[in-house]
Structures are given as C-alpha cells and as structure tokens.
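Below you'll find the structure, written out as structure tokens, and then a few comments.
Excluded from the complex is one protein chain; the other protein chains are retained at their positions.
Up next, chain A:
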C-alpha cells in the first residue's frame, strides 16, 4: 500500500503515464490509415478536382477579365458586372429563368406527389404504371423535344386538334408564339421530370406509419384531412429533398430549352444557361459570359442554402 499510485494510477483518476516509445508507432499507424483512405478517394477526386472544382474557381477569375475571341484575358475588375446591370438580354434571361422556375417547381411537386399517392393505393397494374410514369425521364431530351414540337404544331398538331374539339376561336401557337412558348416548355419539363420525383415521394410514403392512418380514420378523419394532417407532415423530409432538387433543376434548365425553342421566338424562352452559351460559344465574349455564369452559380447555391436554413429553423 506504500506506492499505490505507481501500481495503478488509473484507479485514482490519474492519467496513465504514456511511455514515449509507444507513441511513434501509433502516429505512424494513423498516418498510414490516412494515406490508405486518401488512396481510395484519390482516383475519383483527381478527376473531380480537375474537371469540376478548378473550373468553378477559374470561373470567378475569368468573370473579372475581358477575355474574348482574341484571347487577351486582361483584368477589368467589376466591369463585366457593371455591364450586366444595363444588359436588357440578361434581364430577360433572368426573368425567364424565374418564370420557368415559378411554374415548374409547384407543378412538378404537385404532379409527382399525385402520381406517388395514386401508385401507393396498391392498385393492380401499379408496377406497369410506375414504369410508364418514369419512362420520360430516361428518354433522350432530343427525341423528346422533337416529338413534343410536332405535337405542339399550331395548325395540325394533335394537341391543338384536341383542344379545338372543345374550344373555338384562336388556339395557342405554342412554340412559335411569344406568349405560349414558355408554357409549352414548362409542360414538357414537368412531363419529363415528374416520374423521377414520384419515385422519391413513393420511397417517402413507405415511411408513413399505417397505424397513424388507421387512428385518424377511427377518429373520423376524411381522405382529405388524413392527407393534410397525417401524410404531408410525415413526408416532410422527402418534401424538403424534392423541393431542393426541383429548384436546382429548374434554375439550371438548359438542354430542354436549347432543343425545343433555342430561346425563341425572339427571346421569349431565353434562360440564363443558354445566355451563357450564346455569349461564350457563339459570340466568344468569354469574360462577359463568365460573369453571367457567376450569377447563375450564386442563384443556385443561394437558393439551396436558404432552403437548408429554412428547413433547420422549422426543425428546431
């Protein structure tokens, strides 16, 4: 009992004296583990860094230069951004991007949730229906756009023939009319993507406890009340995920517009992505195009961050 501290220091709440020799292999093991971890990540990360991260960083630099077809990337500071303020085409592109998003987001969420609820009723043929609803998403945008453009053809297109059976008078000109081109694009965008989000909602619906529905039914809640007070609150995580994804997808709309309308007629469907493309690859004003790209980048990141913060506050 004379020297208990030396025999068992831990028992008295004292730290074990660590022998200095043991330390060296431990750190080297840690380093080794870290190296092993890095070797796993590296092949993919190298490609990811070179092809995505570096271009994103370069973008900010380019947006501050007068880089054009002649290749001189002179530093011009915020000149490109000052030009954006007065650029009418940029304003139109910005407005159209928000126009598309304002309709595409709610329509797609409503349609995909509706389809998912329908599929969740365990009807016969549901598996086939799921395939059908998802099919537009896997088909190529070019084929899709070509077909829809023909369907939308103002004079003999099937869509106007169908509408003409019910309404008289002047029918929408769709992709060749300034007022109707954007609605046409929104319809196709919603048709194409709703199957994808339907799958996410369907996965979310599997997590809604059936007991809750039963309890609500016994309490006399109708279909609508059960949807509003049981299903929707339980779907909140999925709803959040879908909202974030649809929002990003809306703001980056590009190929759909390019193959359907090329931004026309006039600038009726010109969106930000396409304006970047026009300025950069058609007019070779690469510096200026980069400043437009920075705006698009900031919108997408900004909207995502806001949505995350909002979701966090509601959780709290």
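The working rule: a residue touches a chain if its C-beta (ideal position, glycine included) is under 8 Å from a C-beta of that chain, and two chains touch if they have at least 3 such contacts; residues count from 1.
Here is the rule we go by: contacts and distances are computed from a predicted model.
S.K.: The complex lacks one chain in this depiction; which UniProt name from "Cytochrome bd-I ubiquinol oxidase subunit 1 apoprotein", "LAO/AO transport system kinase", "Carbohydrate ABC transporter permease" or "FeS cluster assembly protein SufD" does that chain carry?
M.R.: The chain we cannot see is, by its UniProt record, "Carbohydrate ABC transporter permease".
S.K.: Which of A:75, A:228, A:281 or A:310 sits in contact with the chain that's absent?
M.R.: Answering carefully, the residue with contact to the hidden chain is A:281.
S.K.: So which of A:53, A:78 or A:102 would be touching the chain we can't see?
M.R.: Checking the options A:53, A:78 or A:102, the one contacting the hidden chain is A:53.
S.K.: Among the options A:143, A:163, A:232 or A:309, which residue touches the chain absent from this view?
M.R.: Going through A:143, A:163, A:232 or A:309 one by one, A:143 is the residue touching the chain not shown.
S.K.: Determine and list the chain A residues touching the chain excluded from the picture.
M.R.: Residues of chain A in touch with the missing chain: 33-48, 50-56, 58-59, 62, 115, 118, 121, 123, 125-126, 128-136, 138-144, 146-148, 150-151, 153, 155-158, 161, 191, 195-196, 199-200, 202-204, 237-238, 240-241, 244, 248, 251-252, 254-255, 258-259, 272-273, 276-277, 280-281, 286, 289-290, 293-294, 296-297, 300-301, 304.
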